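Note that one protein chain of the assembly has been removed; the remaining protein chains are unaltered in position.
Chain naming follows the written order as A, B, C, D, E and F, and within any one chain the residues start at number 1.
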Amino acid sequence: MIADIISAALIAIGAILVLLSAIGLLKLPDIYMRMSATTKSATLGVGSILLGTAIVFWDIGIMSRGLIIISFLFLTAPVAAHMIGRAAYINKVPLWENSIVDELNKNVEDNEHVKQ
Amino acid sequence: MIIMLAILVGVLYAAGIYMLLRRSIVKILLGLLFLGHAANLLIFTVGKLTKGKPAFVPEGGELVEPFADPLPQALILTAIVIGFGVQAFAIVLFKRAYQTVNSDDIDKLNSTDSLERG
Amino acid sequence: MYSVILKTATKYLTPLMLLFAFFLLLRGHNEPGGGFVGGLVAAAAYALMVISYGVKTARKELKYAPLSFIILGLSIALISGIPALLVSETYFTGLWTEMKFPVIGKLGTPLIFDIGVFFLVIGITTKIIFTLAEEDQE
Amino acid sequence: MLIAVLSGIIIAALTPLIFRVMKEKASLLLSLVPVFLFAWYLSYYNRVANGEIIKEVSEWIPAMGINLTFSMDGLSLLFALIITGIGSVVFFYAAAYLKHDKYITRFYVYILFFMASMLGVVTSDNIFGLFVFWELTSLSSYLLIGYYFDKESSRKSALQALLVTGTGGLALLAGLILLYIITGTTEISEMLAVTGISSHELYTGAVILVLIGAFTKSAQFPFHFWLPNAMAAPSPVSAYLHSATMVKAGVFLLARLNPVLGGTEFWQNTLLIFGGTTMVIAAFLALKQTDLKKLLAYSTVSVLGTLTFMIGLGTETALKGMVIYLLAHSLFKASLFLIAGSIDHETGTRNVSQLSGLKSFMPFTAFVAIFAALSKMGFFPFYGFIGKETLYDAVLKSGSNEILLFSAVFIGGAVSGFVAITAGIKPFIGRTIETPKSPHEAPLLMYAGPIVLASAGFIFGLLPESFTGNIVEKTASAIAGTNIEYTIKLWHGFNLVFLLSVVTLVVAYLLYRFRTKFTNISIASGVGDFIKPSMLYDKSLSMMISLARGQTRLLQNGYMRYYIVLIVSTALGLTGYVLFTSVDMSVIDISFDITFSEVVILLVMIAASITAIKAKRRLSAIASLGVVGYGVAIIFIMYGAPDLALTQFSIETLTVILFVLAIYRLPKYLPFSNTTLRFRDFIIAAASGVMMTMIVLLVTSEEMVSQLKSFFAENSLPLAKGKNVVNVILVDFRALDTMGEITVLAIAAIGVYALIKLRMEGRK
Amino acid sequence: MITDMVITYFAMPVLAISFALIFIRIARGPGLEDRVVGLDVLTSVGIAFFAVYSVFTKNSTFLDVGIILGLVSFLGTVAFSYYLERRGR
Amino acid sequence: MKTLLANIVLGFTWMLLNSDLSYQNFLEGFFVGYLILWVAKGTFSSNRYFTKIPKLIGFVFFFLYELILANFKVAYDIITPTNLMRPGVVAIPLDAKTDLEITLLANLITLTPGTLSMDVSPDKKVIYVHSMYIENVEEFRKEIKTGLERKLLEVMR
Partner (left out) sequence: MDLLLLLPVLLPFAGGIVLLILKNHQKSQLYGNAVVSLFSLIVAVGLFSAIYDKGIYSVQLGGWEAPFGITFVADLLGSVMVLITAIIGFTTSIYSLASVDDERVKYGYYPLIQFLLMGINGAFLTGDIFNLYVWFEVMLISSFVLLSLGGTREQLEGAIKYVTLNLLSSAFFLAAIGIIYGLAGTLNMADLAVKFSAIENEGMVTVVAMLLFIAFGIKSAVFPLFFWLPASYHTPPAAVSAIFAGLLTKVGVYALFRVFTLLFTSNTEYTHTILLFVAGFTMLSGVLGAAAQNDFRRILSFHIISQIGYMIMGLALYSPLAIAGGIFYIIHHIIVKTNLFFISGYVNKIKGSYELKKVGGLYKVYPWLGFLFLIPAMSLAGIPPLSGFWAKFTVAKAGLELESFMIVGVSLLVGLLTLFSMTKIWNEAFWTDSPKDAPEDVKPGVFTKISMLTPVIILVVITITIGLYAEPFFNFSVRAADQLLNSGEYINTVLGGGS
């Protein structure tokens, strides 16, 4: 019963987090913010849901699978976000007009690591 | 649900054919991808859908109805893979073609069957 | 493409991907997976290397030419049907060992066939990706 | 008889070898072939003359009723003797005529081949056997007319002859098949016994088709135009094929089938009308010719008309007359052609107006020419005289429309006389005119043969009954299908017919005397211009080519969209028709049983499809398509297909990688089409979509129980040792599919590699 | 069971709505970068959906698909950024 | 030694994947892992895994806390119309030296909602971080350096 409640809560929270990132993706004004806000909420949301799932099944195999997915996600999501963010910056996708500082800009010219 | 899937299949076919009728080489490629999805989904839909239960024989037991018909799945899998191979080749072929003519316009590729140049 | 982050991530991801690929291959007969998806995941590891380290490194890491994998895969698939002929059954008739092996479980010609598929898929995917990337990265 | 036919073909095949071994002498050796064959056929003379019909059967394709059945009766023997007899003369003649020609080997190959085929035509009893040889004569004629292939006119004439006779050949084929269907047999001898042919519903069709075949071959109006053009061939060819033998194949066929198809008004009248028209029109056309060979050619056409006409007349006398005239014509016309060749060979010109007084230079030739001309004119006591007298006799006794029919024959006769004077006598008498080459006598081989032919015309005339009586009788009998008994006489007394013969000669002389005025007034050219079927040939050829170009521009226009529109429309039409006419649509189940999330996913997929279509940038389109792909995978999951979803995801990703690697650095992605076009495409696409939706609904509304499903479920684990049934199907139940599948992948990889690395543009 | 109810009446619809919202971003763009981000997040939604669905059907097989999805979609995103970067230079 | 460790990790992963925590299964996984490490040897064999397990656990909890906190911040911003955002890109000098350290740091920064590692300078001396809430640039720099980076390096070294 308690397990049931916990899993239900985890799944519900996860779903809400995912929904939040979806809203954020739509609402936030520039790509960088959309990314820094959403990729992670989603990851966390998925994590939460997976945890809930694991609890429902309460089976070592399934739990371990859930764990593997979570670690995969935590491993890959930030790298992916970094890649897109960098690409966006190189493609001169502008920062939101109210951004207060851009210390990468002055360095972007000497960041010519176009090695390959 | 079947009626929705049927409509979706129709939309995918329509999209595929519409894209095949474009002049841009890449759009034609996309049309082929659409047709691939459409055909796969069609087989899947007409192969008698069964919700939820995949065709895995449980440990020490027997597979009891209702379960999804594995055969259409196997067919689609084969078709997807074959489709992938063919598409991979097509993508590169189209790339080479526009490299050669330096245009994305399929209408520029008719020297082999127009009478005037032949 | 130069990115420390991607490179480092790739370094740790690829062994995991390969492991997962084996996992998918070997259990495919009983659970979702199989030679095809396994091969694709393995190839995906090398695709990742192509993007983060370049084709040269990826080729070196693959150790053998993609074509060898293709040939190996096709040959295994072809040969896996032959044992049946030796016991005068129709080509492709599955033959199974009674004994259970570690790692794989019961061994049978259909499994060998699936291994052929696995290698072939690695071969063709890397061949295609390497070729395209080489043209692109030149 | 098979051997006789085949020997020609076999020797033809060996000819290049013979020439290689024997060099120039080969032509003489080969010329002995027709001589031997003539002798061989002659050895049958007595048996045939006694009324025997000799049959010989070699099975060929009995299942189709096609055999090499040969039969020899009077008609066959007469033709065989003409073919080999004149063949002998022509072969020897050519040995001298083409002595220094580079391609003489090919000449003998073709002409031997032709001779053999021709013998096949006249001795076959099987209609399809006959047809095979018939077509081979057309083919060899094509190669022979094009003998001087360097000249465009030769090539054109060859093609014309081939297409005209080819058209006829195809009609004939259809006609013969109909005849086969009507009679149930392929043997002419057996058809004779079949009754009720003329009342069969296919009779008229069969007759028309057979007649087209015969008329094209025998240059009957309106197909006559190819024959004068065929004079582009070397003179021996003209003499042999286009006067003595091949062009008579049509007449032969009419004669051969007369007892089978004849006897009806339709048959007789058609032959009369076409034969008569040909006879008269060709006569008029002959009047204006100045080229020796063309002159003779039109005259030949006229004679062919006459022969057809006589079969159409169909009385005993007419048939006899036809046979005699045919034989006579073969003898004198061949001679005249050969002489025309000699004149051309020695003087360098064939223009009649430039030829005069050659007798002093070419005495032997002159002698032969005059002999042949006299026969052609129907001069007493030549064989031609008998021929013409019998014709007149037959026409006058025909019983209806005598005046009309006679006028036609008379015109033919008079012009024939005119041609004989112009071609056979005029060049040799009178004063000498300068010619391109200084003339001297032709070599012996070139006049010896004609002498034989001309003398035959003379001797046959003197002793018609003893030399030709039997064969003429048996031939006429074969044509009539009943036994005809008859004695040929040279002299019938001073009767109306003789009087008319004399008048004919007088008119012929007058035509010759006033020929220049005649050509100026030019009734002939008036008639000629008015009726010019050759224009029709040219027109239809050019029309065919412009039609061809037009349809190619229309259909194969190079625009792939257009191809796809046609293909998809065809599919829509064919399938839609069935759907709306013979499928019960009421079975469709339109109940909605769907959850909120399913609706959302499906709607998003549809929306993503639309975005992919409307995307302004390629990768945006690919991203949208990715959503569709994910959606498909989710559907796979929802309906219990995890393996499919796995595969779908992996492939989706790989496709993205391929796209990204491949379409980097593309030229701009531009919207090309206008609104109308997009609307058209939308309609076609939407219609296809609707159709597929309907099909899916119809199929899913059917109850289907698959034994396969339960079989796989039950046997997967116990027999194939696997719990994942889908995987078991892939690697065991249907492993062969997978083997094919991986082969496809391997080939695709090889292909990608080759496409990228191998670029041979601009290299040889 | 509470979990089942939460899944049926809350989690699945919410995930579906998220799916739709993310799609709107993918469709609207404006840049390819935004679409790629969208696809990336969509993957997460997909994994979540499979997890929920496996609870819903009491069948853990679907979780495995999530593993692949997580792994492979990463590659897709990287490939897209690879393209974007090269385009940007 | 490091390779052996990696091999053990792989063997463990295998066990989890197979949902079978038996001794035999670990051996299988170890074997497969060995094969893979052999296949991947060369560029990918210098591993540095979890040497300090307790520190690691502490760090994980610290990070999870940060994560959840930040999530609330962002969530609040997303659902309310009020705009608290002061975004920008900040360059942060790195103490982290090895690729692994840098990568882990960058990933952790990215994983924290509101911040995003955008790039690392070619000389690996500076990391550029985008953040949604920068009250003060220097403050932000310090926050990262003393918080996440230091704690991470403690675990790693």
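Just so we're on the same page, contacts are C-beta pairs under 8 Å (C-beta built on N, C-alpha and C of every residue); 3 or more make two chains touch, one makes a residue touch a chain.
These numbers come from a predicted model, not from an experiment.
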{"item": "Partners of the unshown chain among those that are drawn", "value": "B, C, D"}
{"item": "Candidates D:V132, D:I459 or D:L677 - the one touching the absent chain", "value": "D:V132"}
{"item": "Hidden partner chain, touching residue among D:A96, D:L144, D:L162 or D:A607", "value": "D:L162"}
{"item": "Contacts of chain B with the absent chain, listed as residue ranges", "value": "16, 20, 25, 28, 32, 35-36, 38-40, 42-43, 46-48, 71-72, 75, 78-79, 82, 85-86, 89-90, 93-94, 96-97, 100-101, 106, 109-113, 115, 118"}
{"item": "Residue numbers in chain C that touch the chain omitted from display", "value": "67, 70-71, 74-75, 78, 84-85, 89-94"}
{"item": "Absent chain, residues of chain D that touch it", "value": "59-64, 66, 106, 128, 131-132, 135-136, 139, 142, 146, 149-150, 152, 155, 159, 162-163, 166-167, 170-171, 173-174, 177-178, 180-181, 205, 544-545, 547-549, 551-552, 555-556, 558, 560, 563-564, 566-567, 570-571, 574-575, 578-579, 581-584, 587, 692, 695, 698-700, 702, 704-709, 711-712, 732-737, 739-741, 743-744, 746-748, 750-751, 753-755, 757-761, 764"}
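One rule holds in what follows: only the chains that are shown with their structure count from here on.
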{"item": "Chains contacting each of chain A and chain E, listed by label", "value": "C"}
{"item": "Chain closest to the middle, measuring from C-alpha centroids that were averaged per chain", "value": "B"}
{"item": "Interchain centroid distance [CA atoms averaged], chain B/chain C, Å", "value": "24"}
{"item": "Cα-centroid distance, chain D relative to chain E, in whole angstrom", "value": "70"}
{"item": "Residue list for chain F, restricted to those that touch at least two other chains", "value": "13, 17-18, 106-107, 117, 119, 122"}
{"item": "For chain A, residues contacting two or more additional chains", "value": "23, 35, 39, 43, 59, 61-62, 65, 68, 72, 75-77, 79, 81-83, 86, 113-114"}
{"item": "Pairwise chain contacts under the document criterion", "value": "A-C, A-E, A-F, B-C, B-D, B-E, C-D, C-E, C-F, D-E"}
{"item": "Chain A contact footprint on chain E (complex, rising order)", "value": "1-3, 5-7, 10-11, 14-15, 17-19, 21-22, 24-25, 31, 33-34, 36-38, 40-41, 44-45, 47-48, 51-52, 54-55, 60, 63-64, 66-67, 70-71, 74, 77-78, 80-82, 84-85, 87-89"}
{"item": "Complex interface listing, chain C residues touching chain B", "value": "30-32, 36, 124, 128, 132"}
{"item": "Residue ranges of chain E touching chain C (in the complex, touch as defined)", "value": "61, 64-65, 67-68, 71-72, 74-75, 78-79, 82, 85-86"}
